[in-house]
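As you look at this complex, bear in mind that one protein chain is not there, while each of the others sits in place.
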C-alpha cells in the first residue's frame, strides 16, 4: 500500500524480486521449490515420530531435517536482507511463522522432543494460494474472514454461555454420578460435559445411574440444539459479507426520479420508471 | 425505567453507587475485585473435588471457601440494603443467582457434598460483560435472545417430534435387540436412541444384530438429517432479529403532516397521509 | 371442510362434542383426562421393561395396562360411533394411531413381548398441541411441514448420493481393513461407514491399519462437510415457507402507478410515489 522509495541495492532488489514475487519465471521456480521443500520437511517430522521408521532410518531423517533447517535459515536471512522493509516483514504473519519454523530445530539440541514443533512449517504451506495465483481463493478467504470478524461478538457471547453451561452441568454430573462411575473430579466432569455437548462422545466416561443418564440426555439434546446458534450466526454474517463484497465490486446506482436501487450493471434506464440513469 | 424518587440515606446511595455502578473508579475497582474473588472461588470448588489435591490442602481450601462465602454473604446484604428497590433486586436474575451462590455453603454444614453446588457462582461471572463495558456484546446478546424467543414455538414443535421419535425408536430397538445385547430396558434404549440421534455415540451400548444395526443406521441418518431443522429455524430467526435491530438503530423519519413514524428505509412518501418525507 | 348435514342422533352429537371438541368445559376435561391416561400408560409400558420393577410390581402393572387398554378401546369405539363421518376418522392420522394404540395389548395374548409396542401411544400425546389450544404452535408446525415438503426432492437426491457413498466407502474399507480388524463383512462395513459419516462414532468398529485410518479420515471430513447440504436445503426451504406464510396472512397490495409491492399492512399511500392505494 504505502509506496516508499526503494532504497535497496540493485542485487538486493533483484533477489527480493525472486523471493517475494511469484510473477517472474525465476520467482515461480523459487516458490515451487520452496513448497516442495516444506512438504518434504513436514513429512520428515511426521515419519520421525513413527517409532519403527525412526529406528531404521534415523541417520537419513537427521540429514534431511538439518539440511532443510539450514536451507530455511538461509532463506529467512535472505528474506530479511532483501525485504523492502525488513522489520515490516519480520512482524508480519508469515515473517513470524518463518522464524518459528526454524527455531525448534536449534531448540532440540537442548531439549529433545522439541524437533516435533517443526510441524509448524505446515503453516508456511498456506502460501500456496498466493504462489499458485489462486487470487479468487484469496478474495474468498477475505470474505470468510470478514464474516467471522462480524460474527465475533455474537460468537463470544455464545461461547461464554456454553462455557458457563458445561461448568454447571459438569458439576451436577459429578454430584449425581460421583467418582465411582468415572466422574473422578469436577474438572474431569467438565471435560465429560464438553465431550458430550459437542456431540463428540468418546465413551471413555459415560453415565451409569438412571438419573445421570437422564441428565446426560438433556446435555445431548441441548448440544444437538444449540449447535444451530453458531451456524445461524455465521450464515447471517456470511450473507452480509458476501453482499457488501458484491456492493464494493459494483457501486449501486440510484434512480433520480423514483429512487429505485440497485440496478443491474448494464442498466442505462430505470427499470421501474423508465428514467435515464447517471452513468 | 419507572424513575422513583430516591429515598435512600446518603451513605446508602453512595455505597450503592460503588456496588451497582461500574462507571465510577470506585465502582470499577469493586467490580474487578469481585470478579477475581468469584474466579478464585470457582477454582477452589473445582480443586476441592480433585481427591489428591483435597487430601493435601484441605485446610487451605476450607479457609478460602469460608472466607469467600463470608465476603459474598456480606456483599449480598449490602446489595439488599443499598439497592434503590431491594425487592426488585432480590427477584432479578442476578439477585437470585447471588443468593444461590452463598446458600450451598451453609447447606453443606448439614449435607456434606452440597458445597459443590457453589459452582453456581460461575453464573455471576456473566456480569463481566457489563463490568467491562462490553455494551456491544450485550446488544449482540439481546439479538441472540430475541432470535431464540422468536424461534421458540418452532423449536418446541421440533423437540416434541424428536422426543416422540426417540421413545418409539428406543422401544423398537429394545424389542429388536433385547436385554442380552445391552438394551436392558426401554428407558435405557431411549437413552441409547438419544445418544445416537444426537450423533454423540458413546459406544457404551451398540447394536449387535443385523436388524438392530439396520435400524440404528436409520436413526443415525435421521439424526444427521434433522439437525438441519433447528439450524434452519435459528438462522431464519436470526436474520429477522438482525434486520429489526438494524431498523431500530436507523434514525426514524417522522412525517411532518401526520406525525407517523417510523417509515421503511426506502420510503419517500408517508404511507398514511401521502405527504413527501424529508430525505 | 365439506360441511355435510349432521344426521347423527342428538345423544351421539352431544357425546361427539365432548370427545372431539376441546372448546367446551366438558370437552376440555375429557381431553386433559385422556392425556393423563396416555402418560400413565406410556410410563407403565416403560416400567414394565425394567426387570427389577416388573418382578416386584407385575400384578399392578398388568392391572394398569389392561384397565387403560379397556378404556382406550371404549374411547375408540365411542369415537367411531360419535364421529360425523366414522370412516373419515378411521382413516385419519389420529384414527390409525388410536387403533394401533390398542391392538398390541390384544396381540400380546398370542405373542409375548408385543405389549411393548403399546409405546406407540406416545404418538397420541401429540394431540396436546390441539388440546392446549396451542394454535400458534400448530401454524408453526405447518410452516415446518411445508418447508420440509418443499425440500423433499433435494433431500431425496442428497440421501441417494449419501447412500451410494456409504456403500462404496464401506466396501473399500472392507477390502482395506478386512475381517481381522472388525470389518467382518460388507454390510458391517457399510454400517461402520454410516456410523462414521454421520459423525456418531460408536467406536465398536474402528480402523487399525494406516491406510484404513487415512480412508476413515476422508470419510469423517466428508461427513463433517456434507452435513452442510441438508442444513442449507432446510434453511432455504424455511425462508421461503416463512415468507409465503406471511404473504398469505396479508395479501400484497400493488401500487397502480409505480407498481411497488408489497406495502405495510397499514399503508394507504404508496411510499415510493405517493399514489393512493386501493383498500
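The letters A, B and C name the chains in turn, as written, and every chain counts its residues from 1.
Here, a residue touches a chain if its C-beta (ideal position, glycine included) is under 8 Å from a C-beta of that chain, and two chains touch if they have at least 3 such contacts.
The structure presented is a predicted model; accordingly, all values stated were derived computationally and were not measured.
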| item | value |
| --- | --- |
| Contact residue for the chain not shown (choose from A:46, A:77 or A:218) | A:46 |
| Contact with the hidden chain (one of B:170, B:187, B:201 or B:274) | B:201 |
| Hidden-chain contact residue, picked from the options A:82, A:199 or A:217 | A:199 |
| Touching residues on chain B - with respect to the absent chain | 199-203, 231, 235 |
| Chain not shown, touching residues in chain C | 153-154, 156-158, 160-161, 164, 167-168, 171, 174-175, 179, 184-187, 190, 196, 199-203, 206, 210, 213-214, 216-217, 220-221, 223-225, 227-229, 231-233, 235-236, 239, 259 |
| Interface residues of chain A (partner: the chain not displayed) | 42, 45-46, 48-51, 113, 116-117, 119-120, 122-123, 125-126, 128-129, 136-137, 140-141, 143-144, 147-148, 155, 159, 162, 187-188, 191, 194-195, 197-204, 223, 227, 230-231, 233-235, 237-239, 242, 263-264, 266-274, 276 |
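FYI, only the chains that are shown with their structure count from here on.
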| item | value |
| --- | --- |
| Same or different residue numbers at the chain B/chain C copy interface, by half rule | different |
| Leading chain pair when contacts are tallied as C-beta pairs | B-C |
| Inter-chain centre distance, chain A versus chain C - centres from mean C-alpha coordinates, in Å | 40 |
| Chain centre separation in whole Å, for chain C relative to chain B (CA means) | 28 |
| Touching two or more other chains - residue numbers and ranges from chain A | 199-203, 231, 235, 259 |
